[in-house]
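The complex appears here minus one protein chain, its other protein chains still in place.
The chains carry the letters A and B, assigned in the order they are written, with residues numbered from 1 in each.
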Amino acid sequence: MKPAPFVYERAGSVEEALAMLQRYEGDARLLAGGQSLVPLLNMRLLMPSAVIDVNDVPGLDEIREEGDEVAIGALTRYSRIEWSPTLVSRLPLLTETVRYVGDRQVRTRGTLGGSLAHADPTGEMPLAAIALGATVVVQSQAGRRAVPAEEFFLGPYYTVLEPEEMVVEVRFPVRRTVSAIAEHARRHGDFAVISVAAVGEPNGDGGWKSVRVALGGVADTPILAVEASALLSGTSLEPDVVARAGEMALAAADPPTDVRASADYRRHLIPIYVRRTLELLQTRRSEGAR
Amino acid sequence: MTETIETVRVSVKVNGEEAVRDVEPRRQLVDFLRHDLGLTGTHVGCEQGVCGMCTVLFDGEPIKSCLMLAPQADGHEITTVESLNGEELHPLQRAFKEHHGLQCGYCTPAMLMTALALGRRGVPLDREQLEEELAGVLCRCTGYQKIYDAVESYLAETAGSGGTA
Partner (left out) sequence: MTEIVERQTEQTRKSFIGQRRTRVEDERLVRGLGRFVDDVDPPRLVHMALVRCPYPRARIVSIDASAARALPGVLEVLLPEDVLERTDPITILRPIPDAPAIMPRALADGEALYEGQPVVSVCAVSRYIAEDAAGLIEVEYEPQPFVVDVLKAIEDDAPILHEHMGTNVVVTNPRGDGDPERGFEESDVVVEDTFSINRVSGLPMETRAILADWTPGVKTLHVRASTQAPHLFRRQLAQSLRLPEADIRVTCDDVGGAFGLKLGIFAEDLLACVHSMDLGRPVKWVEDRMEFFRGATQARESVHQAKLGVSSDGLIVSYTNRYYVDAGAHNSPMGSPMLSSLMFQGPYKFPNGYVERNVVLTNKVPVGAYRGYGQPEGSFVREVLLDRAARKIEMDRLEIRRKNFIRPDDMPWQTIGGAKYDSGDYRACLDMAAETIGYEDVLLRQAEARADGRYVGVGFGCYVEMTGYPGSKFLGKHNAQYGAHEGVVVRANRSGGVDVYTGVPPIGQSTETAFGQVAATVIGLDPGNVRVFAGDTHGTPVNTGSFASRTLIAGSGAIERAGREVREKALRVAAHMLDVPVETLELEDSVITSTQGPRITFEEVALNAFYAHRMPEGELPGLEATAYYDPISNAFAYGTAAAIVEVDPESGEFTLERFLFVHDCGTQVNPLLVEGQLHGGIAQALGAALFEEIVYDQESGQLVNGSMIDYFMPTAADLPRIELGHTEVASPVTPFGVRGIGESGTIPPGAAVANALADALSPFGVDINRLPLTAEYVWRLLAAKQAAR
């Protein structure tokens, strides 16, 4: 299980990486954490003519607070996210969610940008990006564009990225929110069978000004449960509302059958996990924890 | 015959010693360590990033060396199980021996490197957190229990007392 031959390029800057991408006309792959790309190379499921290593690009792994946003560089590694004091206080959902990704070794290397570009439908970072309403900043030699996370993913392992584009950073809005995640996996650190993340903005009277619920593993891409979120916003998450939101999330999903679980079972779990996540959200708020 | 193959120069510090080799770009770091440098203590179990047998420290942090290309290590520092070896067993190695934390020994170097990094991080961990931290290395022989006993006792030792819950 060894990779097919390729040319190894090491990019010293974003511009250089973009020039290389252009030069190989879609036949090159960016190498970030390598935690998805290299297994695919080893198994020869991918045989690009070149691999462009962006690990040495300076400044691509910064976490910056900019007004009411936090910008995280594409090359920021999971373990940085996990332990970043900024993120622990500003985006706790991200630091909590990242712990569901793989194991310590995977988190040493894997990156936020790689995860989004890889677009695994069960991926935790894509899920969190959608739940948090993040914007993916994408760049090519032609310039930059900002894509809302909800529009970034087009299918399993398939995004809006053009071959000559790369993710450079992800911008997360920061508001006074409470967040929660619940996940079902076949074993520790495994890809999710289903995951649900919720972000809620409390209002003064014990209710919720807005709630966003996103689901992973239940469709071609992680999804924002738009109707359910709309229903929940402005409520106090009363049990019957939560139950209806669960049904709406179910209606929005189109889960696959695979070796981890059947579509039926995933469907069955959707309302349960929506409820659990929202209950956790409530609990956290009353604890004042997050 | 093989001269036609493109190579890149890799210069890397392994266990404190500088090593320079010309390798094919596609060469896995683990093959580089094992077969180019002869450091066979690091093992291979899947080449898919799952089993963790190939765990080494990359600039002090545990990584799976089957998921890194050798050229990526250029200019970096690698630590392998061989770094622990002296006349006497390293306290971590001793803990594994005393607690019967190994049977076939195939996963042991990876477990040791993962635990070593944990010890250096120096954060107190309860048993559950410990299991999480070490879950990246599989073991088919021991059922893990004695491995965790070993690591727990090592961490307690390195942290003085009370390092672990």
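The rule is simple: contacts are C-beta pairs under 8 Å (C-beta built on N, C-alpha and C of every residue); 3 or more make two chains touch, one makes a residue touch a chain.
Since this is a predicted model, take the numbers as computed values, not measurements.
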Of B:V12, B:L29, B:L67 or B:L84, the residue in touch with the unshown chain: B:L84
Which residue of A:E16, A:D56, A:D190 or A:E247 touches the chain not shown here: A:D190
Touching residue (missing chain; options B:L69, B:L112 or B:L155): B:L112
Hidden partner chain, touching residue among B:V14, B:C139 or B:L155: B:C139
Interface with the undisplayed chain - residues on subunit B: 1-2, 4-5, 24, 26-27, 34-35, 38-48, 50-51, 53, 80-82, 84-85, 89, 93, 96-98, 100, 102-109, 112, 128, 131-132, 134-136, 138-148
Missing-partner contacts on subunit A, residue numbers: 1-5, 39, 43-44, 103, 184, 186-190, 259-262, 265, 268-269, 272
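Rule of thumb we're sticking to: only the chains that are shown with their structure count from here on.
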Subunit A residues touching subunit B - in the complex, by the definition given at the top: 1-8, 10, 31, 34-35, 38-39, 41-43, 51, 53, 55, 79, 99, 102-106, 108-109, 188-189
Subunit B residues within the subunit A interface of the complex: 5-6, 8, 24-26, 28, 31, 47-49, 52, 55, 58, 61-64, 66-69, 71-72, 114, 117, 131-136
